[in-house]
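All protein chains but one are shown in place.
Our next item is chain A:
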């Protein structure tokens, strides 16, 4: 009879195969008093040495399979085998309390695991699995029994287990193992992380699955929805075979696309970049093959804490992002606080109209100390990659000039201190205030690039608070008045020989992309998950054709007309 279990989709994919239950029974040893403590200690040391040898083998296997970085977990295991809190603690119990090595190991392991599990941090609690893994291996050696492994499987299988240890996961034979289900664990458990790098479908935390499933039962592992279907009907099975095929094809297609350049059907290159708020977002940027980072919102470094981040802290973060992007463009926006983003420790006076008040660059020019700290950190990091610095919320030229003057001063100071600063940094500004868009001709002569921030540009042009639901109908990104402003900015940039990007929601919007490409936008920065669909779309569009189509769109009177027009034309 069909039975369905739900769990956490830890590594996406769909697998259909027979179940195999994997158990590594835990041995709870008897407490014994020994007479020859030296011999007992020697026996334990021997077990440690054997375990080290085995883990070294697993480490090498993982290194060949997944690279040095993934293999490091086993270096950490080797480390544990030298850890005073583990090894010395066991030896102390043997010597001082005359306990047998098995029981001493059991007691120490329990204490360490309990201590780790008490912590209010999921990632650290997961490390308890490492300690159990090591301890189980040591116990097997002390008892002279083999430590059960998954290396012997020789038919297509989905593994069911209470949990998989790091060493279990590292030894999975990908020729036969199609996926796994664990009863406990989370997205951050080691087995989940491994599964993602092996691209092996996995559902974790599925509860008491394995106990109720006999070996050899056919199961569907749907690690997209996070469910396990045991003994499916023919109907469900057929449906899933089709689903699996579609999923695998789509995944292959996107993977190929992630490595391809962003080029229109008529051969025009554009940059499809991603927006990030923290370094945690970088993984998705790289996975989705973005051409760079078009907007790093640095305010998130300042939020959720009680004091300002230091220059050194910021420097480390910027340097890390630049290094990760490995020479691809990274546009870092200076602090944009105020409006809807507050910093309690900044103790700003309440304003009746925060979106029209002292925010972003306006605030930075008022609180120069803050601004200078950030600029120094940015300048110091500039030698680590392709840094672009971007100032937000500029309305008038004097603001831009003031910001550039301060940047120049900080650069000079650093150079005087003998600290290297790249001379290839591009300095640009956001265009999000209609006054700046209308004056773009003048701004273009004094910056290296523009980036249009559509969320604010729409809000300020329409005079409609984007947080206020009663006026939500005025959020109209395709309205001709918005498009005309955008077009003005792009054309002003073109005339001055600088590039123009866009970093609002609109840049990843499938209806807006054809128009923006046609107008001549050079860079589109969006959420990482939109990059590949955007690349696919751009590849189908002719820039030349959309140049004239977008001109037509600019003459229209309402958003509805534009939307209809684009939808009709882009289906061709």
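Everything that follows uses one rule, which is that a contact is a pair of C-beta atoms (placed from the backbone, for glycine too) under 8 Å apart; a residue touches a chain by one contact, two chains touch by 3 or more; residues count from 1.
By our rule, contacts and distances are computed from a predicted model.
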item: Hidden chain of the complex, named as in its UniProt record, picked from "Nitrogen fixation protein FixI", "Regulator of SigK", "Phosphotransferase" or "Sugar ABC transporter permease"; value: "Phosphotransferase"
item: Option touching the unshown chain, where A:234, A:280 or A:469 are the choices; value: A:280
item: Candidates A:15, A:41 or A:73 - the one touching the absent chain; value: A:73
item: Identified contact with the non-displayed chain, of A:34, A:91 or A:116; value: A:116
item: Interface residues of chain A (partner: the chain not displayed); value: 69, 72-73, 75-76, 79-80, 83-86, 112, 115-116, 119-121, 123-124, 127, 130-131, 278-280, 304-305, 310, 312-313, 316-317, 320
